[in-house]
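The complex appears here without one of its protein chains, the remainder shown in place.
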Amino acid sequence: MNGVTVSAKVNGDAVQYVCPADESLLDVLRNRLNLTGVKEGCGTGDCGACSITLDGRLVCACLVLGAEAEGREIGTVEGLSEGGQLHPLQEAFIEKAALQCGICTPGFLVAAKSLLERNPNPSEEEIRYALAGNLCRCTGYDKIVRAVQSAAKMMRRGKKSAR
Amino acid sequence: MRFESPTTTKAAATLLGSESGVAHVLAGGTDLLVRMKMGAIEPDLIVDIKRIESLRTLKVAAAGVQIGAAVPAVRLGESDKLRSLWPGVVEAANLIGSDQIQGRCTVVGNLCNASPAADSVPALIAAGAKALIVGPKGKRRVAVEKVVLGPGRTSLARDEFIEAVVLPARTGKSADAYLRFTPRTEMDIAVVSAAVNLTLSRGVVQSAKVVLGAVAPTAVIVPAAAKALIGTKLDDAALDKMVAACRAACNPIDDKRGTIEYRTKVAGVMARRAALSAYERAGGSK
Amino acid sequence: MPYETDFTNQGFTKVGTRVNRPDGVDKVTGRAKYGADANAAGQLVGRVLRSPHAHALITKIDTSKAEKLPGVKAVLTSKDFPDLTGGNRGLMDILENCMARGRALYDGHAVAAVAAIDADTADKALKLIKVTYKLLPHVTDVDEAMKPSAPIIHDWVRTAGVTPAPTAASNVAQRSEFGHGDVEAGFEQADVIIEKSFKTEQTHQGYIEPHACLATLGPDGSGELWVTTQGHFTFRNVCASLLGLDVAKLKVTSSEIGGGFGGKTHVWTEPVALQLSRKANRPVKLVMSRDEVFRATGPTSSTSVDVKIGAKRNGKITAATAELRYQSGAFPGMWAMFGAMTSFACYDLKNVKSVGFDVLVNRPKVAAYRAPSAPMAAFAVESVVDMLAAELGMDAVDFRIKNAAKKGTKASYGPVYGPIGIGPTLDAVKNHPHMKRKLGKNQGRGVACGFWFNFGGQTCTDLNIGVDGSVNLTVGTVDVGGSRASLALIAAEELGIDYDQVRVTIGDTNSLGHNDTTEGSRGTFSSGMATIFAARNAVEVLRQRAAATWDIPVEQVVWEAGEARAKGKQNNNLPPLSLKEIAAKSPRTGGPIAGHNEVVADGAGVSFASHMCDVEVDPETGATKILRYTVVQDAGKAIHPDYVEGQFQGGAVQGIGWALNEEYIYGDDGRLQNAGFLDYRIPVCSDLPFIDTQILEIPNPNHPYGVRGVGETSIVPPLAAIGNAVSNAVGVRMTHVPMSPPRILKAIEDGQA
Partner (left out) sequence: MEVQLSGILSQAADGARLVECTGATIGELLQSLVLRYPEMQKHLDEGVAVAVNGEIYRDRQDQPIPTNADVFLLPRIQGG
């Protein structure tokens, strides 16, 4: 197995790692960079627990090779809060009780953030379809959708007041 | 296993041609990495084509559309112009998996994976798309329906790969539509699907193409179904005739995703709904 | 109101509020550590080799090549698991399920395991293990397995519960009968009788976190296990028994758990990981793949059920019978028995009989799944109840209200009910705005009831007060869905302090006495009870310290609103002492202040729910869309309403998935064909509407706050509620779950034919 040396940015910080050519970015993040907030639920792109952004695009880390990340910018749940301040989505997930076991939460947060960046005022249906790639088995999604609605509202208000 | 990420199509073709073991092209990776994970394939070489600039290009014009092999499906939906020209192709591409999958998967990858249930393939065939194939001996252009030979099998030589698919010029009142049936609203594989591409003149169908997915080893073009629509305003009799033609063209299997009986029946339902949707999009009214 | 309300006016100030959960920040930032998130220096990667065959003799396992592969540190087969069970058949079943002993009993049955320096080496080693199989005939369908011609799974199994005891081997492991009265006479009195047969397919709990553990076991027999589990104390006891360890020498720590729903109440690979570690003398991390989770863990039974109910024209049920056939996988279980017990529990019946048959097949060992066995029985019974109401021309809700069990009813499974909530949930359904929504074309509405026992069990809790007055509560019940928030509320309520001052920790097996597994909806019920008693225990100490400080008799000190107050005229000059003040002085007044409680939290009180749902069915494709869904359930007392609602919603959606799409699909070769989240279709966000909830509070007299468990019952009614709704929408009775589009379309066509 040939090792591949990769330089990339994770949550804004430069990282370097060596990984086998066939190792997934998920395994790299979890096992080599200790970013265990990125979860593995299936390893085949069907559950969304390993949702990250790659150059700003929402992807499943299990369907990316570590070797592919050379020069790329990776965003994980660990990069969501800035300067000790929780992201409005993180706040809303706690306040609206949008998590029970919490294993799917990091993936949902990353996917929801990606949605709200594209669409700051999504309808319930848009939220449901945008989050369809993230499986949750505890909540029935009810409180997750409400939390995303609430965070979207907070963020829109925040933007207005910042102006 | 080796990992290479060439920056030119020529370098990519050379890498593929000179590999003595098992080589695979990596575009979006949403099928390839799953097959690797399940142990279905053990490549000796992976050639990542996403660093080839020309393959990342999406060119959209009324005179023709070119979708590079490394263009993720999500970008198709982001092009308003493409959505208005080829709404059926875009909706098919955007039905592949979740947003997460959309950020990676490509139309060319969907084609080369050669699944009978591939979402974008019936829509591409209905659109009359061509695949641009590169290899050491140069380039060739073939109709998309000539690429897939059967489940998991393509007509590409081992040192060839597809650099793009192109859609023809769009003229007159034309539109396409793609519909699939899945038990879940998202995150599912088509149990059966249908793509319809129509051109109208004064509300009358001038030309038509009807293609079914997941009802045979490859996507099925149904000329009799198209013929049933041509010259009509999609009246019920024409639609019934088209539905019957579609069902007659089905040759599905019983598997975990559906039965022969169910696929055959619902193929007609999907075709009817897709035809009506394409008709309306093309400006027809009933 | 006819319901007991003594407990509802306790004047709670903390309990019943919607506070932020204490583990919230860890879980939204990715810091929370789950089963696969722990690592140890020098750890190896464990992997399990599994049988591809449904039923096969293992004639030979050659591990020599795998052992020689550089980087492989241990290879195990059943030879490495001597029988230490002392004749305990239940333990032997667990051991044999962990590692096949000469025979592979299902597709996915473990046959060998390796530990290697990395995943790549471990995977290579698995491929180098050569297993020689001799295929045996297999059976995966419950009805087929009961036929005399079926291949026998275990030649030692004799049907229990049959008199006289049979002498021949059978796949029917157990027959169990419940009921009372004379059903024959009851049917004689009936004006209308409905009889129908139903089938349900096998489903998986589908927790998103695969099983994972990090095991360390030294040659001295001391070890540690970090594991995702619903019950680390039970895991410790079972692993110690199977591996011949002293219970006290195996420390088991429960990680954060990424969903369990019953599937993490049983050990699967944990004994294997420990044994690998012992053999290699290094820590071993063993994480299952999703494919392994589906093939070798969990599932619930697939079933086949016949129900017969008769009623008078006036709507009174005169007799009811059910025969329930549940497969338990390749090892005996008691799942049909639970089905038989729960089937008619919602109703007040004079003549009732239910008979369960537990049946062996070549499928994975069935595990508990949220109110195990009740949803399938409810599907059959509640469908027939609906049919009977229709036949009588009665409203389906009124018919249920007329026959609902109440306080004093002799339950179909035996005992007499205390105060229960089935009647109130039905009343709430009847008056709910949901029921007034107009139905459109191809739409239908369904209602169904559900029952689950709930239980309490052994519980042990510690409460320690720091010198700054903050409180550390240590409990031994794994938090599967937010119970730490509820328990902190309870502690704060008892002590009269702020919620934020309490921190709840799930203690490992070496820091507390035994706690039963978090199952049976017992987490908040039992640890809540123990927390109340531990806090009251601490209050005793606080009062003593205050009394000592004031130098007055302790009897003159009361604890009110978080402070000690001296009672009596002679003490008027003494200002109250807050918990903070007493805690600050504690080093000099007798040392740390703590409360402690061990309890067998019995008297959990049964739980009832009624659900209603509206669906629309596409008559051309058979696809069902859930338009609206409402859960009404009795919570006794909702400690944290958000998480009570969360249990209602989550259970309902698991039931919706089961009702519509989830199923194990086996091929003729006995292999599972859909061992992944793509083809095992649990509901996605866009499949669903918001799930409305209504919490009823009919206090449980056996809990100081009136709490009933709420975790499980919500999965019981959905199969039937949706079955009734779909049947009403399409005009054909649905009898096979899941009601997948092909099944619905076929039913419509058969109905038209």
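Just so it is clear, A, B and C label the chains in written order, and each chain counts residues from 1 on its own.
Just so we're on the same page, a residue touches a chain if its C-beta (ideal position, glycine included) is under 8 Å from a C-beta of that chain, and two chains touch if they have at least 3 such contacts.
What you see is a predicted model, and the numbers here were worked out from it, not measured in a lab.
Engineer: Could you list, sorted by label, every displayed chain in contact with the chain left out?
Structural biologist: C
Engineer: Would you indicate which residue among C:N97, C:S170, C:T216 or C:T265 is in contact with the undisplayed chain?
Structural biologist: Hidden-chain contact among the options goes to C:T265.
Engineer: Among C:V139, C:L225, C:M337 or C:M612, which one is in touch with the chain left out?
Structural biologist: Answer from the full complex: C:M337 touches the omitted chain.
Engineer: Using the document's definition of touch, tell me which of C:T216, C:S521, C:S610 or C:T624 contacts the absent chain.
Structural biologist: C:S521
Engineer: Of the listed residues C:Y133, C:F294, C:Y413 or C:Y680, which contacts the missing chain in the full complex?
Structural biologist: Residue touching the chain left out of view: C:Y413.
Engineer: So one chain is hidden, and I want to know which residue out of C:W268, C:F453 or C:F533 touches that hidden chain in the complete assembly.
Structural biologist: Considering the complete complex, C:F453 is the one touching the chain left out.
Engineer: In the complete complex, the non-displayed chain touches which residues of chain C?
Structural biologist: Output for chain C: 90, 160-163, 165, 174-178, 205, 261-263, 265, 334, 337-338, 340-341, 356, 368-372, 411, 413-418, 452-458, 519-522, 600, 602-606, 702, 711-712.
The working rule: only the chains that are shown with their structure count from here on.
Engineer: Where centres are the averaged C-alpha coordinates, which chain has the largest centre distance to chain C?
Structural biologist: Of all chains, B has its centre farthest from that of chain C.
Engineer: Could you tell me the distance, in whole angstrom, between the mean C-alpha positions of chain A and chain B?
Structural biologist: Taking the mean C-alpha position of each chain, the two centres sit 29 Å apart.
Engineer: CA centre of chain B versus CA centre of chain C: separation in Å?
Structural biologist: Distance between chain centres, rounded to whole Å: 44 Å.
Engineer: Spell out, as numbers or ranges, the residues of chain B touching 2 or more other chains.
Structural biologist: 38, 185-187
Engineer: What are the residue numbers in chain C that touch two or more other chains?
Structural biologist: Residues 677-678, 683-686 of chain C each touch two or more of the other chains.
Engineer: Taking the complex as given, what residues does chain B use to touch chain C?
Structural biologist: Spelled out, the residues of chain B in touch with chain C are 38-39, 181, 183-189, 191, 255-259, 261-262, 265-266, 269.
Engineer: Enumerate the contact residues on chain A facing chain C in the complex.
Structural biologist: Against chain C, the touching part of chain A is residues 1, 20, 27, 30, 35-44, 46-47, 49, 76-78, 80-81, 86, 89-90, 93-97, 99-106, 109, 124-125, 127-129, 131-146.
Engineer: For the complex, which residues does chain B have touching chain A?
Structural biologist: The touching residues are 1-3, 5, 26, 28-30, 33-34, 36-38, 43, 46, 48, 50, 72, 74, 97-101, 103-104, 185-187.
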